[in-house]
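Note sheet for the following structure.
With one protein chain withheld, the remaining protein chains of the complex are depicted in position.
Coming up: subunit A.
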Amino acid sequence: MTFIMYLVLFSFVLGLVAVASNPSPYFAALGLVVVAGMGCGVLVGHGGPFLSLVLFLIYLGGMLVVFAYSAALAAEPYPETWGSRPVVTYMVVYLAGVVLVSALFWGGWYESSWGSADELGEFSMFRGDMAGVALMYSAGGWMLVISAWVLLLTLFVVLELTRGLSRGALRAV
């Protein structure tokens, strides 16, 4: 388990480096996908399978659209990636920054920021994350209504913004 967590966290940081250092949208979006997937893995490992599932479905659903869109919009014949020299420079600089920051905060970050949701999972009837979501919507049922309303509002906002593409200023490149 420890080895898997090491692997997941390492891939998480590697994905972030890919997002930050890549000049071409292909590989940056790919890095974002890796980061999201590995973040879900971290959540599963620390007692949040339901949250992880929600994040995976919703975020990766959106991410797929972003990936397809950026791949279609910025189709380059020779996209630059980790092989080329400036990208490698960026990567080294960013990784050095990560190492520096983690060396600075090593002691403080280890204990308090690494709790898991279900340390006593055997003694409780519900999992922490599912019980939390249930509590949020039972104590604040109106929040569900408002969230649904906001989704409807967002639909109309997007429709209103993209309406009349031929005469508008907002159009595809």
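In the analysis below, contacts are C-beta pairs under 8 Å (C-beta built on N, C-alpha and C of every residue); 3 or more make two chains touch, one makes a residue touch a chain; residues count from 1.
Convention: contacts and distances are computed from a predicted model.
UniProt records the chain missing from this view under the protein name "NADH-ubiquinone oxidoreductase chain 2", selected from "Cell cycle checkpoint protein RAD17-like", "proteasome endopeptidase complex", "NADH-ubiquinone oxidoreductase chain 2" or "EKC/KEOPS complex subunit BUD32". From the options A:3, A:78, A:106 or A:156, the residue with contact to the chain not on display is A:156.
If you put the missing chain back, the residues of subunit A touching it would be 113, 143, 146-147, 149-150, 153-154, 156-157, 160-161, 164, 167-170.
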